[in-house]
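The complex appears here minus one protein chain, its other protein chains still in place.
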Amino acid sequence: MNRKRIKKIALYLAILILFLLAFMKANGLRFRPDALHYACERGRHYGPSDGILLRYTPDHATGRMLVVSRCGGEGFSYTMMRRSYGLFWGPAYVNGSSGGFIRCDASVKAIYSYDCDLVYGTVDDPEAFRVVVSFKPSEGSGILIDPSFDYTVEAVPDEDGFFLVENVTERLGGRYDVGAAFLPSVSASCEPPGTPASGQNVKMLPPTPYAEAFSADGTLLGTSRDR
Amino acid sequence: MRSDAWDAYLDALTREIRYRPDRAAIRREYEDHLQDAFDALREEGRSEEDALSNAVANMGDPAEAGRALNRSHSPLLGRLLWLMRIAVWLIIPAILSLVLQSSVMLIHVLFTASHGYTETDAYGALLDSVRIGETVSLDNHVLTFDEVRVYENGVYEIRYRDRIRLFDPAVDLSFALGPEQISGGDGSHPESVAFRRSGVSFYNVNQHYFCGFGRTPDRLLIDFDRSDLYKGRSFRITVDLAHAREAAVSSSVREVDR
Partner (left out) sequence: MYPHFVSVQYAEGRYFVIKDKGLLGGSAVLLLLSLLAEEDCYGYEIIRRIASRSDDAFQYREGTLYPVLHKMEADGLVRSYRREAENGKTRTYYAITDRGVKQLATERKEWDEFSSAVNKVVRGGAYAV
């Protein structure tokens, strides 16, 4: 009822809001993870991608989130983000390696995320009933293959063809660390793994898995090496 | 001056004011009024006791006045305003000083640094300058390529301005021209010699120096290509250097120390 005081309150509020917006803009913060994901895409001058497939928070790092979205049949667009100042979302790594575009043209796409210990991907064939993802090193890679070890995880794709497997290293028995030898972390393309860096621990597994999709009656529908 | 009769009146009045911080000023105003009334009565010739009590009596009911004052001194607005003041004058500078990175950016915003191109004579005499004058809109960046300068030592300078659109939703991952985006007409890529950027964070002036084109190029291609990404943006700018080439041919080309 005191109009003078109301006006002053409104003015201070406007200053606060302006400061907040400038602060968010300067630090690349957003309120919602989706908004940050699309904003990072635009900052890298590609996209916008089609639809968000995954918003995953790893158990061991509750302040972080991986957002993955579909890019037609061409691959995935991902952003790794973290909670900033309790309320906002910001890019996880300041140097810019926290997101980007992963090109993958196969009918079965499988990507391993080292940060989240997670395999995610899509299958194009709607008949696909299960996907088997294998981390077995290829013959010429120089990594010792343990014959007693399974190296595979399985997943069931949902109606969009999207599947994911969490806690991969644990499922693989915990004895193997996926991808540690191939840092920087989040995996690149779905090409077959190349020669690993020299001096790496032979118990490492390549970070780029090989995936096969099967229909309900067991027919092989596609692999991650198909074009 | 103080008086018990006045205190009784003032206490009864201020007790009705629900927002405590306003009580002091109100009390002072009423006390001044009582003082003036007292002085006037004394001048009329009344005794001190008479003047004191009459001054109070003429005021009327203190509680009624206090309640009437309450309508302009609402505790809700009073506390809200106090909160806002604290927020603006205390919290904002505190956040700025703690988070130096963004505070430097904000201070940058407040002071406009000079944003003109600076000349150089580190690469010999200026042989020619070719005006480009093209503007490219790249999501949140507005790039204006101004000119290409050719120097005696075979160094080429590309001058462009980079303005970031503040209201664009993109998270800024800044833009910088790299040698792989520059090529001469024959497809050769130069090497980057120096890079100068001046201005504020969202509007800066860039001067990129290149050399090592192989043969003197007859045109310069600035090729930004993200088309390998999903819906990636690309742009290409062609700068015709034909007449600049004639001038360059006639001077000797030396390697430049980096």
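Letters A and B name the chains as they come in the text, with residue numbers starting at 1 for each one.
Please note the rule applied: a residue touches a chain if its C-beta (ideal position, glycine included) is under 8 Å from a C-beta of that chain, and two chains touch if they have at least 3 such contacts.
Computed from a prediction, not measured in an experiment: that's the story for all the values here.
Here one chain is not drawn; of B:Asn58, B:Ser174 or B:Thr238, the residue touching it is B:Asn58.
The residue touching the chain not shown here, chosen from B:Glu29, B:Glu44, B:Asp186 or B:Asp223, is B:Glu29.
Of the candidate positions B:Ser53, B:Ser72 or B:Thr120, contact with the hidden chain is made by B:Ser72. Touching residues on chain A toward the chain that is not drawn are 1-5, 7. Along chain B, the points of touch with the absent chain fall at residues 13, 25-26, 28-30, 32-33, 35-37, 40, 58-62, 64-65, 68-69, 71-73.
Assume only the chains that are shown with their structure count from here on.
Listed in rising order, the residues of chain B touching chain A in the complex are 71-74, 77-78, 80-81, 84-85, 87-88, 92, 95, 99, 101-102, 105-106, 109, 138-140, 166, 168-173, 201, 226, 228-233.
Of all residues in chain A, only 1-2, 5-6, 8-9, 12-13, 15-16, 19, 22-23, 25-28, 30, 35-36, 38-40, 42-49, 71-72, 74-75, 77, 91, 96, 101, 103 touch chain B in the complex they form.
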